[in-house]
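One protein chain omitted, others in place.
Should a chain be cited, it is by its letter among A and B, assigned in written order, with residues numbered from 1 in that chain.
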Amino acid sequence: MLEIRNVTKTFGGFTAVSDVSLTVDKGQIAAVIGPNGAGKSTFFNLITGALRPDTGSITLNGADITGIAAHKICGAGMGRSFQRTNIFPKLTVFENVQAAYIAHRGRGHNFWSPAESFYRDETEALLRSIGLWDQRGTIGGIMSYGNQKQLELGLALASDPALLLLDEPTAGMSANETHDAIRLLEKIAGERHLTLLFTEHDMEVVFSIAQKIAVLHQGRKIAEGKPEEVRADPEVRRIYLGHH
Amino acid sequence: MAAQFLFSQFLSGLTTAIFLFLVASGLSLVFGVLRVLNFAHGTFYMLGAYIAWQAVTWLAPAKEAFWPAALLAALAIAALGLVVERFLFRYLYDKEELYQLLFTYALVLILGDAAKMLWGTAQLSVARPPVLDGAITVFGTLLPTYNLFVMILGSVIAVGFWVILQRTSAGRMIRAAAMDREMLGALGTNVGWLYTGVFVVSSFLAGLSGALVSPIKAIVPGMDVEIIVEAFIVVVIGGLGSFWGTFLGALIYGQVLSFGILIFPRFSIFSVFALMAVILIVRPWGLLGRPLK
Partner (left out) sequence: MSKRIPWTLIIFLAALTIPWLGSRYYTFLSTQIVILSLFAVSYNLLLGSTGLVSFGHAAYFGLGSYACGLLMKELSIPFPIALLAGGLMGAAFAAVAGYFCVRLTKIYFSMLTLAFAQIMWAICFQWNEVTGGDQGVSGIPYPELGWMSSIPGLDGFRIGDYFYIMTLAICIVCIWILQRITNSPFGRLLTTIRENPERASFIGVNVHAYELAAFVIAGGFAGISGALFGIFNRGVFADFMFWPKSAEVLIMTILGGMNHFWGPVVGTIMMVVLNQQITSYTEYWPMVLGIILLVLLFVFPGGLVGAVDAGLKRVTGRAGGRGDA
């Protein structure tokens, strides 16, 4: 489904990502891990078009999405959540998700009808499925961090993506919150037949749900495969000793 | 003949440039550290000129009243800056940028009218200090000694400023704050006093420039708006927050103004903004600024 071929990105003299290739199959849950500075965020930004790779290509279901403009990625079937929560702080939870539907379904060209009547059913269904329905009237910016992360997910899901990119989905969460978040992710991915690609620091999370793991180190991919294979890889063990 | 004329235009452009640099450097400093475009900077400049005039008038008939007057003006404006920052401005730091901008605009309105109340609307001027009341001849053109003095003083201040930024710990803090002030706060620096210090220095420079310009230009209401617009252009050309950018911007703008008026007499009111627009469209971070995120 998602094919990344030989992408490289250099900033000035510094090579953040160097000749990395990765394939994610439909319905798979894949993770990209690596110590700090390995280039994970840059790699993600390359996939979502926030940065343009110097070399290499990225295709989604056969369509070339290298360097795609940000507002086109959800049209391409890709959704993204962010490491720092990135929601619409002064809108309510309901309005946040509703806006995402309005944008994705192309209703932004409507200058006349009242926005509040659009996509109410879809918004309700989505909020119920991610467990935020009883917070629907809460202003986004005042919610707890965990709830904001859930809303993040909701925003990404509203564009009905086939592929979901999650940048450190459990960053800053307590053990309980992490557990709930991961269960939710699995449930959603199953219900919607999503393909998931995420990056994480929390190794327990990674090994509990990822089916395929790629390991980056100093911009290069040094290992890839099923969790057990990666766990046993000597190179991976070497670089992670002391980091985990 | 033509060469002489060109040279005199060049010198005039250079005087304007150094002088603008003195004004714009304060503006650039505040922007770099506090991230606010201080509209009231031009008003502080104007008040510096008025206070210098007032001081000279009080000290008359002393011959060399100009020097203490200029210093007094600069210090008075620095004190004004201190009061404004400590008692008012700092409470807006966590508010939206728009509110900070509006605050500086409110100062323009209030202080501008205060100047009218105190000094009326007639044009005032200050005599050049006798020791500098003459002219020298450079390559056949006449250069007033006072202008030469301003040029030298301006350059000295520029170099001094740069040395302070590069070599002292205060300077290092200023440069660090310009890059990442949250980090600086996290490192334990008293960012509050740093802001106050920067604002006070900027005010001092504004007041000093105002005082220094009083023998050359008429002191009149509206000079605050005129200068703030020119200072904007200078910092935009050079790059907001960049020290040498401001200097370069001032040099370039001085010459553009000097020669532009020859080519297109109705140049100034149009050109200033056309130039600003072109730079903002083509290269918003200016010549030496950092590219925008």
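Following the convention adopted for this analysis, a contact is a pair of C-beta atoms (placed from the backbone, for glycine too) under 8 Å apart; a residue touches a chain by one contact, two chains touch by 3 or more.
What you see is a predicted model; the values in this text were computed from it and never measured.
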Quiz item: Which of these touches the unseen chain: A:37, A:75 or A:172?
Solution: A:75
Practice problem: Out of B:3, B:60, B:83 or B:106, point to the residue that touches the absent chain in the complete complex. | Solution: B:106
Quiz prompt | Residues in subunit B touching the chain absent from view | solution = 37, 88, 91-92, 95, 97-99, 101-103, 105-110, 112-114, 116-117, 232, 236, 240, 266, 269-270, 272-274, 276-277, 280-281, 284, 292
Quiz item: If you put the missing chain back, which residues of subunit A would it touch?
Solution: 48, 69-75, 80, 82, 86-92, 94-95, 98-100, 102-104, 107-116, 118, 120, 124, 136-139, 142, 155, 158-159
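Here is the rule we go by: only the chains that are shown with their structure count from here on.
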Practice problem: Please work out the Cα centroid separation of subunit A and subunit B, and write it as a whole number of Å. | Solution: 48
